[in-house]
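Only a single protein chain was left out; the remaining protein chains are all shown in position.
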Amino acid sequence: MRKRLFLGLGVLAIAAVATLTLFRRGSAQQTTAGKPVVAAVDPASLKGPRQPIFFRHDIHVGRNQMQCQYCHYTVGVSNEPGIPSMQTCMGCHFLYVTGSTPQNKAEIAKLNVAWQSKTPVQWVRVHTLARHVHFPHSLHIKALGPQACATCHGNVARMAQVFKVNNVNNMGFCINCHIERKVSRDCSQCHF
Amino acid sequence: MAAAVSVSGVLGSFDHVDGAADAIRDLKSSGFKDLTVYTASANHEIEAAIGDPVSAVRLFTLVGGLTGVAAGFGMTIWMSRDWPLITGAKSVAAIPAYVVFGFELMVLVGSLCTAVGIVILSMRKSLKGRAYSPRFSDDRIGIFVPCSADQAAAVELVLTQHGSVEVTRDT
Amino acid sequence: MAGQTEGAGVDRRQFLKVLGTAGAGAAVLGGCSTEQVQKLVPYMVQSEDQVPGIPTWYASTCAECSSGCGVYVKTREGRPIKLEGNPDHPVNAGTLCSRGQAGLQGLYNPDRLTGPMAKNAAGTWDAIKWDDAIARFAAKVAAAQGEFAVINGYGPSTFSSLLTAWTSAVGGFITNYQTFSREPERLANQKTWGRTDLPLYDFAAAKHIVSFGADYLETWGSPVEQQRGFAASHGFHDGTMARAVFVGPRMSLTAANSDEWVSVPAGTEALVALAMAQVIASSKGNSAAASLADYAPDKVASQTGLSAQKITALAQAFAAASPSLAVAGGVGAQHRGAIELCEAVNLLNDVAGNIGQTVKFGAALAESEGYGSVEALFGRMGKGEFQVVLVHDSNPLYTLPRGGNFGASFAKVPFKVSTAAILDETAAACDLILPSLHGYERWDDLMPRAGVRGLMQPVVEPVRNGMHIGDVVLKASKTIGGAAAAFNAPTFEAYLKGEWQKTLGANGFDDSWRETLGKGGVFAPSAPVETPKATGAAVSYTKPAFDGMGDYILMPYPSMQYHDGRGANKPWLLENPDPITKITWQSWVEMHPDTAAKIDVREGEIVELSSPHGKLRAQVYIYPGVRPDTLAMPLGLGHTEYGRYAKGRGVTPLALLGGGDGNGFLPYLSTKVSVALTGDYHKVARVDGMPRQLGRGIIQTMPLAYAAKGMTPEESYKAAGRNFAEENPELEQKALEGWRERQIEQTQVGDYEPTDMPQWGMAVDLSRCTGCSACVTACYAENNIPTVGEEQVFRRREMSWMRIERYWEGGTDGEQIQARFSPVMCQHCGAAPCEPVCPVYASYHTPDGLNGQVYNRCVGTRYCSNNCPFKVRYFNWLKFTDVAWPEPLNLQLNPEVVTRVRGVMEKCTFCIQRIRGAQHTAILENRSVRAGEIVTACAQACPSGAIKFGNVKDPADEVVKWKGDRRGYTMLEATNVRPSVTYLAKVLHVEPADFHGAEER
Partner (left out) sequence: MAVIAHDPSMPTQTHAEVTRDVVRTITEKPERGYYILAGSMAFLTLVLFGTLGALLKYGLGLAGYSPPIMWSVYITTFVFWIGIGHAGTLISAILYLFRSRWRTAVYRSTEAMTVFAVMTAALFPIIHIGRQWLFYWLIPYPNQRFLWPNFKSPLMWDVFAISTYLTVSSTFLVIGLVPDIAAVRDHVSGWKKKVYGALSLGWTGADSQWRHYSRAYLYLAALATPLVLSVHSVVSWDFAMSIIPGWHGTIFAPYFVAGAIYSGIGMVLTLIIPLRKVLRIEHMITDYHFDNLAKLTLLTGSILFYSYSMEYFISWYSGSPFEQMTFWRRAFGPNWWAGWSMIICNAFVSQLLWFKKIRTSIPALFVISIFINIGMWFERWVIIAMSLTNDYVPYAWGQINPTWADWCILAGSFGWFGLWFTLFYKNFPIVAIQEIKEMIPMSRRKSHAGAH
């Protein structure tokens, strides 16, 4: 088992480095294209739960144009969206990206510390679905396309700190969509 | 009660029902329309003397009842079709079962409207400030005749000659 | 909503949290709590074979008994959550028994030791470090100077041979011992054929099966494999089916599934076998006839209590059907004459010409030195010949009879080491405990027979801080040095691979290894069948003797659930009722009604049994299926240690037995006991309300002749002259015209618009079902069903969505008693009575024909259950979720199924999570669900293959064929609820003339 894990580590690491270099180029162009560099903010002043590391979706998704699936890698294939492993973060932040502003530097430093000390970062959950509901992410991505995340999670590309846009436990929220799109409203589709 | 009098008039109280009834007739014939007759219990003789038309409260009952039936069937049928779910191979909106709701809501709304009816109708005529005596809820019949001071004497006369045991003037 | 936050102790989403910690290792997992903080803990490193939300399957091997069935372990986020049979495995071919499936509750057992422990001077336990533990062990072994004994309960495997070799290297003495290891058969085979190995019995090929005490559907031999064979031959197929006869003093599950139970006094089975052999031999002019002359039917009739004609008839039927099969042995026939019995049966098979046909030598079944060796070993311990003893995967102080005072001899050993993962009786008597790893946490293999080598691989981070004894001895070898130094493999994994390299070949080993892992081992085609020549040794019979002066023969028999007692710590097995008595969570004494009447006891009264070797007190269960001169008791309970579930629960008949007579096997059936009333009472936690059908046709049967003619049960009953109550008289027929059309009409709204919606249905073949209850455990495992405990079962509050109903037929006024078994789960009625009565639509009909139950909408009026004619709805009376899964048992919970909170109704869903799962996958792969793609947990587990699930609308689906079977009927047609479950009537070997359907109709 262990061996296979490290094998996996290797594979992912290479993949990460590769994509990383691409992104570097991409984002560089964008910045030169006059895209505003996202300024430092105080997370306390923002909506949403404060995370152990001030991970900025607005930078990753907004400025760097990263795909949600890059980190939430199982959202298209599984019920669970998947939380990126520390390694995925380190893939980019290991050597190359160390942050532009002092604030970002500080936060990325936290990440390195966590990685060195082998203690996974305990992200605070923003969206918690009630236990008695089954929400197959993959089906919704397939039906609505990879950009559909925003439908429920809001436009995280504009969020320095992610907060709850919709109450995903409000059944009406689900049902409205199902009615509009003429999708089955059969109880046993989600409740079992 | 005399303290809080605002409507001027004469109050007579009777021991005898026929006397009271006669008095009412006389007063009405002599032009005193707006009488107030106090009795401890509903009394046909008095009602006859007053001769008011049948109460309109039945309209409340009727309307309420009809509304209830409509609401009963409407609600159940609409709600069942709003999110159609089959149970036990029965039709989504099963009318026979919904008769129960039609009936129950008819009774419910109907009787509530009736109760409201009493209040509304009785409140149409304000009894504020008309003289009253506790004995009317016991064993006496009271007749209050609103009138100006100059008419009072005439009224008192009518009342006493029909055997009013006690006549008070509030002017 | 308060409702939803309840039962938080077993949050389905717990997995998301646990998931991360897998990377951080066992320690974290060990302390994994159920706090409600909503934290998302990512992996440090994502393992490439784990996708959150998608199960990963690993092939492994079941180590619950020595049959060595192959299993697939279903894991989610690194947690095993379900065991299913490995379809490629020759032993179980994809199925698995209750005990095997309950292995998970051994893995996650809350009483597993958290690390090595050493007993201190005060006699209490100190937790110690592994290095320290191994050091102590090594030191002691080295100091023992060869005065070192090992008892190894693990089956033939790379590990066992390592341990053997290692033991002899350190000059020690090892015995490989497993309970119920069929010694009498080996000894008999030695006499009959001069070879001690056991043949493979081919039940599938046999047309006529006679068992002399061997409970081949329960614990004897390789039950799953035999049950598969039995179902294949004895299940009704193309107009025919095999006939099965059981000869013995008690009607076991095997007997109940046989067509005939021949009740003979314990110890006289051999006579029947010999008489049958005599009849056949003389009819065939076989030379053996002469030597058997003394055993002619008329000579043995009186002793067996059978008429000569009866025996002759048995013999002729046996001879007529070829190939036939006779088997003997097992605890149920292990009296002092057991060897002779097995010889007699060998002879019977020989004269009937079954050798090589159904009795197949050459498979070299798992060898075990058996009771003789362990008896001898303990004798030597008693003489103080050993300084150190190591007990692995065995619990002799519990499984050996108390009369043999093995405990005393064991105590004579100065330093005793156990590898028990749970503190059992033996471990408690030891000085050092090196808790081993569970089969799904370690590298290992198991060889049930020649050519079949099942592999095991760690599929989960160790739940507790254990270490496989293989690694322990390798580590110890370094310190011990000497000959042991040769064992220099760094880890047992390395050693194992080394050994396998010899079979798989060195070049390209890594690939072949990975491939083998994926397959679950190597399964060579079955070994060439050998047909040994009988030595012709004369067969004799001496009436077996019994200890004690009591009036009743005590018949201990192995429980299906607990086996030799190893199952007693698993709630699933404790709550899964005994197939025959339907008693849960307890042990009992089976007593014939006449006996009960004679000594005036009622069910549940506690009697005291005393034998020369001991006493015990147990509750009485009155059972017409046991001879009046016999009292039967299940083995497996009555532990004094072994964790919270087992400790102090019930009693074990071993307390009444003496250690054998040194002739190589333990005569379980060799004690007479006397019964004394105590006046005490203990309610019997039975789950069967009324064990008679009262003519309600719950389980319908038909004679073979009629079934072969293709009659329906109804026609069959009429033909047999039963006044078959008309289910739908004309008047009703009228009312039912166009019923289906109307139903479809009504479903033309909303979701119910007619579409290609599938229609899920199930069919159960009662001629295959043996009542083994494997499906019940599968259902518990798949659907997060809580176990409620004995006190709640007293009130019949058990939650088993699927139950095996057991009804008695006959048994009154001297009539032969028979049993009927039928799995009953939610029937998913078309016109379900439970649906319209629910005020909140918690119970409703899904467009694909399921009877949906929305737990989170349920307010708990329980009207649905009242109105259910099958009573298959179960209510959460208390917070069962809090008590059923103490840490870390909750890690087994299936994340696809919500745990139901207190106050809601639940029931069988036809494994809707599997249905939806398959549909979702199909959508993602742009296809429609394939026929037979969806298999419910019960259907998957059933060793008899008696359950078929599928889409009734899809002609390609197997279930359509099953439902089309002429034997098909639905329960309680009179209620016109239109169930989706079709039962195929059980077929009986009876003459239509005396067709016994009275109690069904």
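The first chain written gets the first letter, and so on, giving A, B and C; residue counts start at 1 in each chain.
Assume contacts are C-beta pairs under 8 Å (C-beta built on N, C-alpha and C of every residue); 3 or more make two chains touch, one makes a residue touch a chain.
Computed from a prediction, not measured in an experiment: that's the story for all the values here.
Across the entire complex, the residue among C:Ser322, C:Gln816, C:Ser865 or C:Thr921 in touch with the chain not shown is C:Ser865. Check C:Arg797, C:Lys953 or C:His989 against the missing chain and you find that the one touching it is C:Arg797. The omitted chain makes contact with just one of the residues C:Gly362, C:Gly604, C:Gly695 or C:Pro886: C:Gly695. Taking the complete complex into account, C:Cys838 is the one of C:Ile422, C:Ala476 or C:Cys838 that touches the chain left out.
Against the chain not shown here, chain B presents residues 15-19, 35-43, 46-47, 50, 52, 54-58, 61, 65, 75-76, 79-80, 82-83, 85, 87-88, 90, 94, 97-98, 100-101, 103-105, 107-108, 110-112, 114-115, 117-119, 121-122, 124-125, 127, 130, 132, 134-139, 141, 163. Hidden from this view is one chain, which touches chain A at 170-172, 175. Interface residues of chain C with the unshown chain, by the touch rule above, are 1-3, 688-696, 698, 725, 792, 794-797, 803, 805-807, 824, 833, 836-841, 844, 857-863, 865-867, 869-871, 874-879, 901-905, 971-972, 974-975, 977.
What we mean here is this: only the chains that are shown with their structure count from here on.
Distance between chain centres (mean CA atoms), chain A to chain C: 47 Å.
Between the CA-based centres of chain B and chain C the separation comes to 81 Å, rounded to the whole angstrom.
Rounded to whole angstrom units, the spacing between the C-alpha centres of chain A and chain B is 72. Looking at chain C, one finds that residues 750-751, 841, 844 touch two or more other chains. Shared interface positions of chain B, i.e. residues touching 2 or more other chains, are given as 83, 85. For chain C in complex with chain A, the residues that touch the partner chain are 4, 11-13, 16, 20, 23-24, 38-49, 51-54, 457-458, 750-751, 841, 844, 846-847, 850, 852, 854-857, 896-899, 909, 912-913, 916, 920, 923-924. Chain A makes touch with chain C in their complex at residues 1, 4-9, 11-12, 74, 77-80, 82-88, 115, 118-125, 128, 130-134, 136-139, 142, 184-189, 191-192. On the chain C side of its complex with chain B, the touching residues are 742-743, 746-747, 749-752, 830-836, 838, 841, 843-845, 978.
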